[in-house]
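Only one protein chain is missing; all other protein chains are in place.
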Amino acid sequence: MAEQRHTLAEMARLLESGAISSRELTEASLARIEARDSELNAFITVTAETALAAADRADQQRAKGNAGPLTGIPIAQKDIFCTAGVATTCASRMLENFVSPYDATVVERLNAAGLISVGKTNMDEFAMGSSNETSYFGAVKNPWDPARSPGGSSGGSAAAVAAGLVPMATGTDTGGSVRQPAALCGITGFKPSYGRVSRYGMIAFASSLDQAGVLALTAEDAALITQLIAGFDERDSTCSDQPVPDYMAALASSVAGKKIGVPTEYFDGLDDNCAQAMHAAFDVYRQLGAEIIDVHLPNLPLAVPTYYVVSPAEASSNLSRFDGIRFGYRADGAEDIESLYKQTRSVGFGDEVKRRIMTGTYVLSAGYYDAYYLKAQKVRQLISNDMARCFEQVDIIAGPTTPTPAFRLGEKVDDPVQMYLNDIYTVSANLAGLPGISVPCGLVDGLPVGLQLIGPHFAEAAVLNFAHQYQLHSDWHKLLPGGTN
Amino acid sequence: MALTRKDIEYIAHLARLEVHEDEIPAYTDKLGKIIGFIDALDAAETGDLLPMAHPLNMSQRLRPDVVTAADQRDVYQQNAAEKEGGLYIVPRVVE
Partner (left out) sequence: MQWEVVIGLEVHAQLATHSKIFSGASTAYGAEPNTQADLVTLGYPGVLPVLNQEVVVMAAKFGLAVGATVAPRSVFARKNYFYPDLPKGYQISQYELPIVEHGHIDLTLEDGSVKRIGITRAHLEEDAGKSLHENMGGKTGIDLNRAGTPLLEIVSEPDMRSAKEAVNYMRRIHQIVRYLGISDGNMQEGSFRCDANVSVRPVGQQELGTRTEIKNLNSFRFVEKAINFEIERQIEVIEDGGKVVQETRLYDSDRDETRSMRGKEEANDYRYFPDPDLLPVEISAEFLESVKAAMPELPQAKAARFAAQYGLKSVDIEVLTAAQGTADYFEAVAAGCDAKLAANWVTGELGAALNRDGLDIAESRIGPAALIGLLKRIEDNTVSGKIAKDVFATMWDEGSDADAIINAKGLKQITDTGAIEAAVDRVIAENPEQVQQFREGKDKVLGFFVGQVMKATQGKANPGQVNQMLRDKLNS
């Protein structure tokens, strides 16, 4: 398996036919991690022993004939999901030694389906970042070019899948944290609608934006996993009880006669080469019989500023629980409670997290709430309305996932605003709570770029269908890092 | 809007973050840039739009009033830095 990546669907077939065992798959995955991860830094924790034990159990289950289709396939969990008995760090010094007493719903459901976690992937600290450089455990390297960022915040998951360490890894997407690293690492990244997948056990960044997602090689694999993790959870008040449709069945639908909306604003100032890759992708859809229509998102320039008010505001409050008392890092030698708080939080959190806490505290504070937070909530409605208006005309919105291919590590660390602008195409889906996917659609300067598809609320099936149909008629998702097939 | 040293100190205190003297210039600079960036919202025409607090158009679900949690204090307190006799311990809080 060394130089070849297998999709989940392929692994499932290999397991079912008996061509390979779960133990062999898991050992191969662990061997790849061993060989590559000292360079990539995609994992924070590798759980080789428990993974191999689980693989043996999976093989026994299969021998007895009671294995599920995905039983015994090794995967990885973003280190933002709580995993009972295994460290959950959120890539922060604050949680360096934190062991969760419980499993997140996503983890619980993937475990129940027999998937085997080989470890926890690196990420931006508390998911705050677009480059993976804010991790307490160091930046992840892009498998296409180790001098470049894999994107963030689910950079470790994206790099691990792109490099073939695992066929699939979980991610979370608050402003693009699944789709952007998927685009920059040349893989598929799917974020379902807000409310489709339970947030229970997913350490909160911005509660009204966070959504669990999937990083995989294909839309088909994303559908397989979404099928398992989506659906009602009584432990999350914001999780919908709408029935989960059969995503696999929906993949095969034809897109002929369907309408794809392309917001003209997406191309204002977009890199020419990126624009060309997008147009080539649109041509594929035209050949499949879909219609490409110009649509408008007049408030697009406001999306990132809105996001950078709402998300830090919620984060500043969500992160108040890290006070050194009940769990997490605690500063030594504090003489009084105020010093305990301040020393613990100043040492436990990294710079970007502190910056966002400060920004969030500021926009909620007396005298500024109306001008920033309340105003941002109104603009959020404006942006959501713009999206809804597009969906009156078209079935799906298409465009670039990112303004550029992967940038160099260190290139944007000194200018937070430049870093934030990476999220220009992705944040609107979070603000409006919509499902979105990024699929590889070309190379620019030898680096992958992604095509983003955004659908209406709870139209996961349509988004996955459009992505799958594209992948049936393109090969970009099969390119290995470096550009070879 | 430019942020002053006083602003930084006030926000840092509200957020219980320690800002050392030598960090103040970096904070005023970077936070200033961020605030300048989000000031773009000011120009948005939002008319009488209602604020959107949440992307889900649902109402709060209610759970039955049933005790479902068993005592797991010892497990939960394994993550605590200091505990004694079942209590979480902090430096003296003056009331």
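Here the chain labels run A and B in written order, and each chain numbers its own residues starting at 1.
Note that in this section a residue touches a chain if its C-beta (ideal position, glycine included) is under 8 Å from a C-beta of that chain, and two chains touch if they have at least 3 such contacts.
What you are looking at is a predicted structure, and each value in this text was computed from that prediction instead of being measured.
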item: Omitted-chain contact residue, chosen from A:33, A:90, A:396 or A:464; value: A:90
item: Hidden-chain contact residue, picked from the options B:6, B:20 or B:92; value: B:92
item: Contacting the left-out chain in the complete assembly, out of A:143, A:156, A:176 or A:201; value: A:201
item: Touching residues (missing chain, whole complex) on chain B; value: 14, 16, 53-54, 56, 58-69, 71-73, 76-77, 84-95
item: In chain A, positions touching the absent partner; value: 81-82, 88, 90, 95, 98, 100-102, 104, 199-204, 206-208, 234-238, 313-314, 316-317, 319-321, 323, 325-327, 337, 341, 361, 364-366, 369, 373
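Assume only the chains that are shown with their structure count from here on.
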item: Whole-Å gap between the CA centroids of chain A and chain B; value: 23
item: Contact footprint of chain A on chain B as seen in their complex; value: 7-8, 10-12, 14-19, 27, 30-31, 33-42, 44, 46, 49-56, 58, 60-61, 63, 72, 75-82, 88, 90-93
item: Interfacial residue positions of chain A with respect to chain B in the complex; value: 98-99, 101, 194-195, 208-209, 234, 237-238, 240-241, 299, 301-302, 304-306, 308-309, 316, 320, 323-328, 330, 334-343, 345-346, 349, 354-355, 357-359, 361-363, 365, 371-372, 374-382, 384-385, 415-417, 420, 430-433
